[in-house]
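To start, I am sharing the structure in question, which I have written as structure tokens.
Left out: one protein chain. Kept in place: all the others.
Residue numbering begins at 1 within each chain, and the chains themselves are lettered A, B and C in the order written.
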Amino acid sequence: MNNPLRVLIWNEYRHEKRNETVRAIYPQGIHGAIAEGFAGATDVIVKTATLDEPEQGLSEQAVASTDVLVWWGHTAHREVQDAVVDRVQKRVLEGMGLVVLHSGHFSRIFKRLMGTNCSLMWRDENEKQRIWTIEPGHPIAAGLPEHFELDHEEMYGERFDVPPPDEVVFLGWFQGGEVFRTGCCWQRGHGRVFYFQPGHETYPTYHNANVLKVIANAVRWAAPRVMLPDALRNVPALEPLSQTR
Amino acid sequence: MNNPLRVLIWNEYRHEKRNETVRAIYPQGIHGAIAEGFAGATDVIVKTATLDEPEQGLSEQAVASTDVLVWWGHTAHREVQDAVVDRVQKRVLEGMGLVVLHSGHFSRIFKRLMGTNCSLMWRDENEKQRIWTIEPGHPIAAGLPEHFELDHEEMYGERFDVPPPDEVVFLGWFQGGEVFRTGCCWQRGHGRVFYFQPGHETYPTYHNANVLKVIANAVRWAAPRVMLPDALRNVPALEPLSQTR
Amino acid sequence: MNNPLRVLIWNEYRHEKRNETVRAIYPQGIHGAIAEGFAGATDVIVKTATLDEPEQGLSEQAVASTDVLVWWGHTAHREVQDAVVDRVQKRVLEGMGLVVLHSGHFSRIFKRLMGTNCSLMWRDENEKQRIWTIEPGHPIAAGLPEHFELDHEEMYGERFDVPPPDEVVFLGWFQGGEVFRTGCCWQRGHGRVFYFQPGHETYPTYHNANVLKVIANAVRWAAPRVMLPDALRNVPALEPLSQTR
Partner (left out) sequence: MNNPLRVLIWNEYRHEKRNETVRAIYPQGIHGAIAEGFAGATDVIVKTATLDEPEQGLSEQAVASTDVLVWWGHTAHREVQDAVVDRVQKRVLEGMGLVVLHSGHFSRIFKRLMGTNCSLMWRDENEKQRIWTIEPGHPIAAGLPEHFELDHEEMYGERFDVPPPDEVVFLGWFQGGEVFRTGCCWQRGHGRVFYFQPGHETYPTYHNANVLKVIANAVRWAAPRVMLPDALRNVPALEPLSQTR
């Protein structure tokens, strides 16, 4: 693709307004920090959108002009409207990429695309996580080390109730004793979905260079390869049918 | 499992009432013909249910006492209520098996579990289909020949808009020139889902011994192995956390 | 299957003879300890075989009368003869199950069936491992807890150079900071292969009830469903060909 990739970073953007700790870490919002990760990139056009904007930041026009959508949400999943979930799902199935971050595992759009509860075990006790790159040849792992640490993260543990991923790129180790399928890929319709586990709002995860690189890689991996409308089609026979009827 | 498997065969049961051709083929309903396939089996208890029964035949109690649900629907997918779809999805994710037949590819429950449009190409011109067993070692293929024919079937052609199946057991060849992933398996939550393509209401597909054997095998393959409720859980650390915080 | 499953537990059986520590832990050999796990079972007939027996314990007759083969080897992989590897591979492709344990990841038969190097990272410093059951509904996980510990194990860490598993049933957490795909399934031909990571010879892993249960489950999961010879076949057309030639 020669045209720049149109990336929309969507953030619930509530914690940052209400909680001083979160605001101190993300003064421009989590969306702002993630957008920083694309600073200087010439192959993408990055926009941001948030829940409290008109049409929840995801109008028909906004979605239709997005190639890859990045999603962060946590406390307000239920506020996301049916029309928005329908619109995003339709666009993913046509070919748009979707990168779901951290607590977005419980977003309506992720659950809609997975068909499962997307539950997991959790513990927010500020512990160390180590992320292992188990597929160094995967485009989402490009330039990442064999492993890297986040000194402060919420624990997300298995069993993660998702359909078997098409590919698992990263596994997570937690100091408290758990493991997680930290970076997972799925195809849905013509679109591709990547889930990446780190990113609790009270820790500076989205200022970590490795985390930003994973997201940047995932966005490019999820770039649409086709954009095809849904179609149930009644078709004529390609070969003669007369003989057996 | 020593207890008999509790199988519920659900049928929309509208064509049979309205259309003489269909009624002539399936005087006991499509559900009745499928139930016949289990005649004499001592390892299953087979019940049937239909759309126009109270609570659409799928009350809380009915679903809770079902191990494997077989689904046939076509003209009335939209009439199936939210509460029923929610209930069946919840039970599948806990471990219940689901066998979806033919036009059930467009049922609300199948689309819900797949997360995709589940579209395909079709043609109803009474043509020959040949079904190829590509995984003879799969439990759903037990006792089936390398290939078998249905002289009269509706064509369903690719692209079938479903997530990549965990396993493809059968492929279909159509006289008119198309192919199809005729028998596909997916895991969702703790439950297992099998889709089997043949079974248009105007043809005697569910009187075919091979088709009945596939369904009987699929029901036993989809038998619950666990039955676990959904649970988001906050858990304490298993290992000491003090050092890095 | 009504006939008992014929299980052959093959062990290199060298460490036990040479090393007092190992002999103290496994006075009957590792094969003997694993066989103990089936004590009292009436659905299996368990035999054992070792490298230094005639035909390396895997004669044509021995292999031909085995339904599921369990493999433990470490220091003498290279001594296993071509004819033995060929024979076992042929039988797996026909339908025999194969359960490969611990250092068997480097066995000739496992590498032959995987097509890859099967390398990994390792460290033998007597550390704690925790095994997480990520697919509680898988037959190999039947009766296993959500997680269990081995207080003394060799670390095996990612990246494990194997083809993407069909199913990952267990993940491993190591005290030293690594993770591993501890229990993995693959289909090869009509046979099924399970790899299970724990089991260093200097630790009493094969006396652990959970480990023995995993092996017992895996053996039953890997039971042949068909037993079909390899066949390249020239076949006549099933449909008339005249029209387009």
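A few points about this structure:
Basically, a contact is a pair of C-beta atoms (placed from the backbone, for glycine too) under 8 Å apart; a residue touches a chain by one contact, two chains touch by 3 or more.
Keep in mind that this is a model prediction, so the values were computed, not measured.
From the set A:His74, A:Arg87 or A:His190, the residue in touch with the chain omitted from the display is A:His190, counting the whole complex. When you scan B:Arg130, B:His152 or B:His207 for touch with the missing chain, the hit is B:Arg130. Hidden from this view is one chain, which touches subunit C at 89, 93, 106, 112-117, 119-123, 125-128, 151-152, 155, 157, 161, 163-164, 166, 175-178, 186-189, 230-239, 241, 243-245.
With the whole complex as reference, residues 95, 130, 136-139, 142, 147, 166, 175, 187, 190-191, 224-226, 228, 238-239 of subunit A touch the missing chain. The omitted chain makes contact with subunit B at the following residues, 130, 132-136, 146-147, 157-160, 164, 167-168, 171-174, 177-179, 181, 240, 243.
Operating definition for what follows: only the chains that are shown with their structure count from here on.
Although subunit A and subunit B carry the same sequence, what matters here is overlap: shared residue numbers make up over half of all numbers found at their interface. Subunit A and subunit C have centres, each the mean of its CA atoms, that are 37 Å apart. Centre-to-centre spacing of subunit A and subunit B amounts to 31 Å, using the average Cα coordinate of each chain.
Each of residues 157, 164, 177-178, 243 in subunit A touches at least two other chains.
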